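Of the protein chains in this complex, one is absent; all others appear in place.
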């Protein structure tokens, strides 16, 4: 691990802040507030996923993509709940925070049976905004059912 | 949000106390100890749910309802596990704590396959008892598969 990303001591304050951050973030998305959800990303934040051909870059594009997803779910009478847990929080010497976690998506149709939709791993880099709040600078979501970026990356040698 | 319910600073101590509270609370219920579980509600606590026509009011009534549910599960050889997570904890200036969380119920029959039963949202108001312990004054559980109270409330205008 490079010196600039060395692990620092993890405090309870930080660990709880991050847990609360994710709880609020996912509730915003699941409640359909795509704009507020996208506001938890840095203005130049990036959302990458092994389910997407290209990363989504910038808060505005992230908000637009979330808005489309929220509208489709509402049209289908579908509720999703994003559970993010098993947080390994890694404070770095540049002030950013690496977080590797697991995320599950559960879905329920009105009048239907709750079901597990997806199991994923979520790798985030968080930074602090001017107001002291945490923002996602980079998120990479790896679905367990799809090849990972590492599996499919062109060999550099 | 009214002044009397303004958000205060959330400490790690409080966040962890609430996590531990829920872990113990749900383990009591899933272990079949309906009386001790009901003891985590205030004496005048209320349990409301969009699956119930009326809220259950008071610790004694909450205990009686839980006892019936526990006995039915035991008769069926069924184990349930209540997972409560994604806690958004909101300390209020009156000393109470609002917590909005997600709760999943998993069930397993002896010799059978574990399954997801329900996905819900849990809105709690917690208060401190005389012994400094947390107690639920009001709980509202909204199942994702049923209309929410907001969806079905009579219009006030």
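Which chain is which? They are A and B, in the order written, and residues in each are numbered from 1.
Throughout what follows, contacts are C-beta pairs under 8 Å (C-beta built on N, C-alpha and C of every residue); 3 or more make two chains touch, one makes a residue touch a chain.
As the structure is a computational prediction, the values presented were derived from the model and not from experiment.
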Absent-chain contact - pick from B:46, B:84 or B:99: B:84
Residues from chain A at the interface with the omitted partner, ascending: 10-13, 15-16, 85-89, 100-102, 104, 116-119, 121, 144-147
Absent chain, residues of chain B that touch it: 11-13, 15-16, 19-20, 22-24, 26-27, 79, 81-85, 106, 108-116
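The criterion applied here is as follows: only the chains that are shown with their structure count from here on.
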Intercentroid distance (Cα basis), chain B paired with chain A, Å: 27
